[in-house]
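Written below as structure tokens is the structure these notes are about.
Removed: one protein chain of the complex. Kept in place: all other protein chains.
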Amino acid sequence: MNSFGRLFRVSIWGESHGEMAGVLIDGCPPGIPLAPADFAEDLARRRPGAPGTTARIEEDIPSLRSGILSGMTTGAPILISFDNTDVKSRDYDEIAHKPRPGHADLTARQKYNGFNDPRGGGHLSGRITVGLVAAGVIAKKIIGESQAFQAEVIEAGGSKAPDQAAAEAAAAKDSVGALIECQVDGVPPGLGEPFFDGFESQLAHLLFAIPGIKGVEFGAGFAAAKMRGSVYNDPIVDASGQTATNKAGGINGGITNGNPLIFRVAARPSASIEKSQDTVDLRTGRPCKIQTRGRHDACFGLRLPVIVEAAAAIVSVDFALVAKRAH
Amino acid sequence: MNSFGRLFRVSIWGESHGEMAGVLIDGCPPGIPLAPADFAEDLARRRPGAPGTTARIEEDIPSLRSGILSGMTTGAPILISFDNTDVKSRDYDEIAHKPRPGHADLTARQKYNGFNDPRGGGHLSGRITVGLVAAGVIAKKIIGESQAFQAEVIEAGGSKAPDQAAAEAAAAKDSVGALIECQVDGVPPGLGEPFFDGFESQLAHLLFAIPGIKGVEFGAGFAAAKMRGSVYNDPIVDASGQTATNKAGGINGGITNGNPLIFRVAARPSASIEKSQDTVDLRTGRPCKIQTRGRHDACFGLRLPVIVEAAAAIVSVDFALVAKRAH
Amino acid sequence: MNSFGRLFRVSIWGESHGEMAGVLIDGCPPGIPLAPADFAEDLARRRPGAPGTTARIEEDIPSLRSGILSGMTTGAPILISFDNTDVKSRDYDEIAHKPRPGHADLTARQKYNGFNDPRGGGHLSGRITVGLVAAGVIAKKIIGESQAFQAEVIEAGGSKAPDQAAAEAAAAKDSVGALIECQVDGVPPGLGEPFFDGFESQLAHLLFAIPGIKGVEFGAGFAAAKMRGSVYNDPIVDASGQTATNKAGGINGGITNGNPLIFRVAARPSASIEKSQDTVDLRTGRPCKIQTRGRHDACFGLRLPVIVEAAAAIVSVDFALVAKRAH
Partner (left out) sequence: MNSFGRLFRVSIWGESHGEMAGVLIDGCPPGIPLAPADFAEDLARRRPGAPGTTARIEEDIPSLRSGILSGMTTGAPILISFDNTDVKSRDYDEIAHKPRPGHADLTARQKYNGFNDPRGGGHLSGRITVGLVAAGVIAKKIIGESQAFQAEVIEAGGSKAPDQAAAEAAAAKDSVGALIECQVDGVPPGLGEPFFDGFESQLAHLLFAIPGIKGVEFGAGFAAAKMRGSVYNDPIVDASGQTATNKAGGINGGITNGNPLIFRVAARPSASIEKSQDTVDLRTGRPCKIQTRGRHDACFGLRLPVIVEAAAAIVSVDFALVAKRAH
């Protein structure tokens, strides 16, 4: 449902065009210094601004409502909320009965018997990832300097020039997909709880929760399906487990091996485009056209790297807390 | 850890070269007819035999130890065990101190402080998937005729002739990866519990638990990253949600949309190959070579389709049970 | 940790003297009418006012921050917050180093390495039950008219005149314990998920989370230990399971039997009393005296009935949602 994690537990809430979006974090250890300013950098990275990203710009000032005393975490749940201020819901009137192709408009309506909030995607909106980024900031603070998270867009629409591809798509009243790669240095060996809760399982679980992700691969990923073992297998260099290559992406048997964690996610294009698309009018059941005029990203993939990093940090912290039990 | 699912809960146990492997299933509704013969077809599909699969052949006769009365499920937990009979543990003596590149030998040793069972991979072995297939059989029985699961190997080593590619790799004392595609017809709309437990999240979680999976994609998957929205978005054909194309793979916003579920998984090559590979001798810390002479699959991907189907069936049943709450 | 429930999931957050206290509810079905006014009656029952209850009076106006659209639940998480307005933290300066006997002051300090919020008990305060009552209101709304929850204080300090006993304790600068009995009519048969999640297990789990509860019994409870089976066993009257007596309290084998649910909880006296008590000064490790002068309940048990009802309603709804799976 809306919670993730075993000992570091993240619960997401809020809507795109509701009063607020936010996150509740349970299991944060006590004694971690935490202030609103800690969130600024990562929230800025998630915020739009570049060509090909939405014109809706929220200030994203985090309100820390609980779990903090004198600038330190207390061990109690941390509630963080973000006001929604730059909302124009009238943009979305049409989609209430004309579901956008590629979007959750129709599935959400079916699942929640029509009671879901359709404005801007409601709870199933990219807006909700603001809470995920906030949780990621806390996870990174817990981890400290020992791990370095670095994600970037390496392709958009098949081009290595993602910004340009996004701008061209926007100019064409269209949208475009993107490929994001993330590397995490310093992940300790031994994280992951196979059989079912290996590192890949948990991280993929969380990554696929990010709206619009349609593929996740670790290390060589899909290319591994084309390889022979003598090419794929990473030669082991020393007893700590360091390997000469890293086609496993830092994970063997669902357990981190001490090498850098490497994975990629594929983001589909934004569903909302101004180009005319075929859909049905739910009032009549008849075919019709829809052109989405609301503000939206032509390439929301450009905003994903910091969200992907947050996912990796959340999973890393959760596993680290669980792993302590063994010692 | 070793359990998966919310209301249909699968717990896996056993070792490759221990006495048994098996599965405990909690939450199976009462009144489902179930007999050992129901497992025969799917277990046979998992069993090796083709060129490029291991020479170790287990009979895989399921013993139903609890939860069944007069051939029907009772609603109590179902314990299923499989005896390990065709075990040659001496084959694995060497790997106790010479970890195989690409394998969990070293990470398991590190994580479990050397107490893990190293014989044949112990608990982190493909052998353990026999229990997953058994759980999948039960899930399929609960689902009945309404859904049709069909997975197949569509590539091995980049070739569309997987059997030949596997045989060639085996002849070369090497192994080879594979690409498996699964389609499920008849999945009802409305399955999936976003934000964190969307259909893709749960299914990817389970798929990545299968040993050797390094990539998962739904619908267009990684190709979506290269597309524009006007190409990717599936035109909606009628009010039920049927679409003209299926690049979303049957899922929007983490919720099934009533179209066929389509996904692919990438399996790395087997770690165990007879070709000489570089590793370290853990007794000395010095570099050394290892050649794995135990019986193993050159392309375990050939045995994956029924396991992948089991994963899809397990997730589908679990979501269906959860979804009933809304009515 | 701070979440309870399987499909109707309640997460509690906030502090006694922080900015807010509140609750996040996940899994509420869509289409339930919900407005702030719905909470008024139960929140008023929790509020102090009678002799023997604290002089701190919060207005307890619920702010519904998410999960509601046009006065109906949407199926998305519902965040409810309550501002803390009537806070006098200086009253609590002393307890930072002089832990109150009978209170969590010292255990919380030990567990959270001194980073916990000590003001008014912080997160481990009766104040936090305001969120539990709010969740109970929603649970009751989901249940509708079919079940009737009725809890009352039947004893305080061993007296059947609880208000008088509380007033006398207050006059004596002391506090007093209380016994609360709850009956729920209309609970359907079949709720409860044994072996581990029987109705008694889940409800006792939640009841013992209410600060100050030290005993829970169902039906005849502790008196059953003194009975013979011929006296205890409830004669079955008809095939629906109605019984002539109700010593089982409506539950057999962890499963509701269709008769009224009956249980009792024992509340210890308030830890905070003005009478001088023996403790230690944590700065010196030396024995000292403490007199608690903050505002507090002499008999917080008087405020418990509506909280106990909330617990029963939450458990009942959660089980009902789970039970739907069987049909």
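Lettered A, B and C in written order, each chain numbered from 1.
Methods note: contacts are C-beta pairs under 8 Å (C-beta built on N, C-alpha and C of every residue); 3 or more make two chains touch, one makes a residue touch a chain.
Quick caveat: nothing in here was measured; it's all calculated off a predicted structure.
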{"item": "Of C:Leu7, C:Ala267 or C:Ala313, the residue in touch with the unshown chain", "value": "C:Ala267"}
{"item": "Touching residues (missing chain, whole complex) on chain A", "value": "6-7, 27, 29-30, 75, 321-322, 324-327"}
{"item": "Interface with the undisplayed chain - residues on chain C", "value": "1-4, 10, 12, 99-104, 106-108, 110-113, 121, 123-124, 128, 155-158, 169, 172, 174-179, 189-190, 192-198, 200-202, 204-209, 211, 213-239, 241, 243-244, 247-249, 251-257, 266-273, 275, 277-280, 282, 285, 287, 301, 323, 326"}
{"item": "Positions on chain B contacted by the hidden chain, ascending", "value": "1-3, 7, 9, 11-15, 18-22, 24, 26-27, 30-31, 65-67, 69, 72-79, 81, 111-113, 115-117, 122-123"}
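Here, only the chains that are shown with their structure count from here on.
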{"item": "Per-chain CA centroid nearest to the all-protein CA mean", "value": "A"}
{"item": "Centroid-based (C-alpha) most distant chain relative to chain C", "value": "B"}
{"item": "Averaged-CA centre spacing for the pair chain B and chain A, given as whole angstrom", "value": "25"}
{"item": "Chain centre separation in whole Å, for chain C relative to chain A (CA means)", "value": "37"}
{"item": "Chain A: positions in contact with at least two other chains", "value": "1-3, 12, 111-113, 123"}
